[in-house]
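With one protein chain withheld, the remaining protein chains of the complex are depicted in position.
Note that the chains are named A and B in the order they appear, and that numbering of residues resets to 1 at the start of each chain.
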Amino acid sequence: MAEKENKLSIIAWSGDLDRIWPVLILSTTAVASGMQASVFFTFWGLFALVKPEVARKTGNNWMQKMLAIYNPGSVKKAKLSKMNFAGAGPKMLSKLAKDYKTPLPGELLEMARDMGVKIIPCQMTMDMLGLKREHLLDGLPEPVGAATALLEMKDAEIQLFV
Amino acid sequence: MAEKENKLSIIAWSGDLDRIWPVLILSTTAVASGMQASVFFTFWGLFALVKPEVARKTGNNWMQKMLAIYNPGSVKKAKLSKMNFAGAGPKMLSKLAKDYKTPLPGELLEMARDMGVKIIPCQMTMDMLGLKREHLLDGLPEPVGAATALLEMKDAEIQLFV
Partner (left out) sequence: MAEKENKLSIIAWSGDLDRIWPVLILSTTAVASGMQASVFFTFWGLFALVKPEVARKTGNNWMQKMLAIYNPGSVKKAKLSKMNFAGAGPKMLSKLAKDYKTPLPGELLEMARDMGVKIIPCQMTMDMLGLKREHLLDGLPEPVGAATALLEMKDAEIQLFV
């Protein structure tokens, strides 16, 4: 049995802007409060870690390329789960966030990495979506599988699937 | 490190009827089983705590007003995440629930408050969406931020993001 640590561990499954946002707010707040935090980016969530410059350009075959077109990489291109209005929704929320001094997801991802939130890519998703290490943001730790992700969660006091 | 308590702690992120439902079933069942329960309503979920009489009428600027129109306040106006059919879906599920003696989300929210489920509004969401204390149901505790929400979760035996 794992000894619980003062740690938050999140599985970030969704690539939606409105779900990535709480993932990053919770993990940066955790670290600012003296906790450790780790986030396992998997499935649609992994697209948030793609470099903006290769967005929509990843994939080894037509199926993977099509998935990349509909899920453009990087947090900055993420869509809302509803009220997306062809991009007007995210812009509106970003404007509101700025007016009310809430950091945006793009800034939060950088902050998270600077503050020491452990950002872990999912190996199985990379294989299925045709994403290579060089497509992902520089400086990320090694991609891992589900078994390692479970180990990462076991000793965390707070565990969430977002 | 937090000593775990006999407690359920939920982050209610979604405003969808079919997600608010399990939030309220789980938290009232927890209290009925002798556990404590607290629910942190954030993002779309916060609209569930808006008073019916100000539904669609909140917001300080056109963007916040538009969000309020698409996310009418109060549990009773919540939409399904799918099969909403312009309101026919929620009516159908409500009918089925009544026929099978399952309490409806609106009733469950009142029950939850009567039974002592701690219903906590998210301050950051209130700011971004232009929701004021007087827009929310009477008698709720003070809105809090993410750091307090994490503290609330740390000592809970069961923690969920819904």
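Definition applied: a contact is a pair of C-beta atoms (placed from the backbone, for glycine too) under 8 Å apart; a residue touches a chain by one contact, two chains touch by 3 or more.
Keep in mind that what you see is a predicted model, and the values were worked out from it rather than measured.
> For chain A, which residues touch the unseen chain?
Listed in rising order, the touching residues are 1-2, 11, 13, 42-44, 63-64, 66-67, 70, 124, 127-129, 145-147, 149-151, 153-154, 159-161.
> Kindly note down the residues of chain B that lie in touch with the hidden chain.
4-6, 8, 18-19, 21-22, 25-26, 29-30, 32-33, 35, 82-83, 92-93, 95-97, 100, 102, 157-162
We take it that only the chains that are shown with their structure count from here on.
> Which integer distance in Å separates the CA centroid of chain A from that of chain B?
25
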